[in-house]
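Dumping the structure here so I can ask a few things about it.
Yeah, one chain of the complex is gone here, protein chain that is, but the others are all in their spots.
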Amino acid sequence: MVPGPLGLDPFVWLFLRLLIAVVLALVLILNGALVLIYLERKIQATMQDRIGPYHVGPFGLLQTFADALKLIAKEDFRAGQTDTAFFIAAPALVFSPMLASFVVIPFAPGIVGADLNIGLLYLATLGSMGVLGIVIAGWASNNKYSLVGGLRSAGQLISYEVPGILSLVTAVLVVGSLSMVRIAESQPGPFTNIFVIPLAFVTYFIAALAETNRTPFDLPEAESELVAGYLTEYSGMRWGTMLALTEYGNVTIVCAIMSTLWFGGWQGPGVDSGPVTGPVLGLLWFTLKTYAFILVFMWIRATLPRLRIDQLMSFCWKLLIPLTLLNLAVTATLLIAFPETKVPVAIANWILLGAFVLGLPLIQQRRLRRIRARLRERTIAAAPAS
Amino acid sequence: MSAGPSERGRRRLNTLAAVPDYNLSYFYVVVFFGAGAIFVAALLTVSGLVQPKKRTAEKARIYESGEEPVGPAWGRYPIHFYVFALLFVVFDVEVIFLFPWAVLFRDLGWYGLVEMGIFIFILVAGLFYAWRKEALKWF
Amino acid sequence: MSLDLIEPILFGLLALAIVGAGLGVVLAGRITTSALLMAFTFLNMAGMFVLLGAETIAAFQILIYVGAITVLILYGVMFTPQGPRAYGLFFQKQTTVGAVIAALAALPVMAVAFAFRDAGNVPPRGGDLVPLASSIFTDFAFPFEAASVLLLAAMIGAIVLVKRE
Partner (left out) sequence: MTTLVPLGAFIALSAALFFIGMAGVLVRRNAIVILMCVELMLNATNLAFVAFSRRLGLLDERGSVFVVFVFVVAAAEVAVGLAIVLAAYRNRPTVDVDEVTEMKG
């Protein structure tokens, strides 16, 4: 056991540290949700040429706080025909794995809940647990919208988990370790993993958008077609826990994973400067990187329309998964062929990324032409009858 | 994975004391899980204490955009959803082989690469079969 | 005060949860309760693997059993709705015979189980990913390839069964 700081007894320090970690994680989630919802509304407003919240507090800063108070004071009734045990268990089932993901995130040099050997595998595992809560929520509500939302959501989440994990494995190939701390430490220079495997980053980014139910993949809660999907029957604070806290918590986690795996996490100028300034600067870099990704998520929400469910599934299974598998194979082959240098991997990855970005419109054009041709044939065939 | 942390990393471990022990690390995980459940329960309890409770027959009904709900939702659904779950399970099993391989693949070299290549090729053949059979269509 | 007894205590709690939830799976009247309790059993079993020092196996256990198989079974439950039925109808005609056979078989095995003793040299906890990988990809290369063929067979078989018109 390690003696604590300030000469604390190791045994006391052990529990104190655990308590601090749990409280910090909870504060981070609550605070994150409050700040992120405010940011989201302000950014959406700016992009749509509106003002956004401005009544409560200066610049409307206290708006989400007021919303949270309202949610707590709101009645969360439960319809009579719901499946009681499932309905109550679902919010905890989606919240707990999300909270537990924070254990392995390295926030700064030396600041991590627990540096598990299998950190990345652990994160992938917890990501797969979230599906269960959503399916159960959809099933428990005994509502047709909820059930269809739950089924769709399960289909989407489990499908996009595959390319997400495959991209993570590609990053592991380059780094050679599953420990999040080791991964962050392995990218000291300005040449982080993003320069080596950019395609894996792009595929993970797409999968992460889908995993966190963000636009353009927010079908499970599509307000305009499914009311609110699996959330229809949830109201008051039950809804607040399931949607607001969990969604923004998950967004924070995938953005933290991205910044750790591809952008060096807390790495940045000055993290070696001293025992106090080092961690502080590290925390600053980490926060900046993570929030940059979150802002991109919000920008995407303001820009892209929602996909249709069949487009969503075929994009995943027919394009994303073959592409990530190809990327994995190419990366592994080149890493074994040239064990000394990462330059060939980087070149191959940039070429593949270029092919993906340029090829996507071409594939889309061909598909559209085929669909239009089929439609024309059908109208010609139907014309004589009318 | 047996190599210790780097010199720089070790210095940091001494400053802020990461959890050194295997058992303690997972103790943290368990506590975080429990804390999540307790936090949700506490939040809902607090909310339950301050919220109004006026139950009416209308509120107790399932919300389906104002229409009267017809029967329970637990009816028969088309089973092509199942194909995606099935494919996912197969690729999930692939993942449990990929993770150990990714950590060790430098030492395994070409031998391991060919092994994994064959494995993935066979699974991709299955994916291709599903594609041909139009099982990847979502109606 | 120290953490000496934490392992036996955790073992006791996990064992209680596993046996209780396992019995719940068998005895629960609602199939959804059975499914949820099954997932709970798997989760606790992962805790048991962690206690044994096999963290990788524990992660795989959650990834496969909780993340994949439980979802598959929930899909199965959703696609085969049953009308309201009496609780008793969920059990077979030979319930007593089956229970007695299981109990009779269990007793001697449970008695023998406690006879196993540790070998003394307990390996260090955790870090089992690398030895696992080196075993799979060297000594067990053939079963590994056979596994892919098994998965392919399962995939094709299930698609044929489901897609049949």
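Assorted remarks:
Should a chain be cited, it is by its letter among A, B and C, assigned in written order, with residues numbered from 1 in that chain.
Methods note: a contact is a pair of C-beta atoms (placed from the backbone, for glycine too) under 8 Å apart; a residue touches a chain by one contact, two chains touch by 3 or more.
Remember, predicted model here, so these are calculated numbers, not experimental data.
Contacts of the undisplayed chain with visible chains (whole complex): B, C. Considering B:V93, B:M116 or B:L136, the position touching the chain not shown turns out to be B:V93 (whole complex).
Touching residues on subunit C toward the chain that is not drawn are 3-8, 11, 15, 18-19, 22-23, 25-26, 31, 34-35, 38, 41-42, 45, 48-49, 51-54, 56-57, 60-61, 64-65, 68-69, 72-73, 75-77, 79-80, 82, 89-95, 97-99, 101-103, 105-106, 109-110, 113-123, 128, 131-132, 135-136, 139-140, 143, 147, 150-151, 153-155, 157-158, 161-162, 164.
Mapped onto subunit B, the interface with the missing chain covers residues 23, 76, 79, 82, 86, 89-90, 92-93, 96-97.
Criterion: only the chains that are shown with their structure count from here on.
Subunit B and subunit C have Cα centroids separated by 17 Å. With each centre defined as the average position of its C-alpha atoms, the distance from subunit A to subunit B rounds to 12 Å. In subunit A, the positions touching at least two other chains are 116-117, 121-122, 124, 128, 139, 147, 151, 154, 158, 161, 178.
Across the assembly, subunit B contributes residues 1, 25-27, 74, 77, 81, 85, 87-88, 92, 95, 99, 103 that each touch 2 or more other chains. Put simply, subunit C touches subunit B in their complex at residues 3, 6-7, 47, 50, 53, 55-56, 60, 63-64, 67-69, 71-72, 75-76, 78-79, 81, 124-127, 129-130, 132-134, 136-138, 141, 144-145, 147-149, 151-152, 154-156, 158-159, 162-163.
Put simply, subunit B touches subunit C in their complex at residues 1-2, 22-23, 25-27, 30, 74-77, 79-83, 85-90, 92-97, 99-101, 103-104, 107-108, 111-112, 115, 118-119, 122-123, 125-126, 129-130, 133, 135.
Residues 1-2, 4-5, 13-14, 17-18, 21-22, 25-26, 71-77, 79-81, 91-92, 95-100, 102-103, 109-117, 121-122, 124, 128, 139, 141-147, 151, 154-155, 158-159, 161-162, 165-166, 169, 172-173, 176-179, 181-182, 185, 227, 232-233, 236-238, 241, 272, 275, 278-279, 309-310, 312-314, 317-318, 321-322, 325, 328-329, 332-333, 335-336, 339 of subunit A are the ones touching subunit B in the complex.
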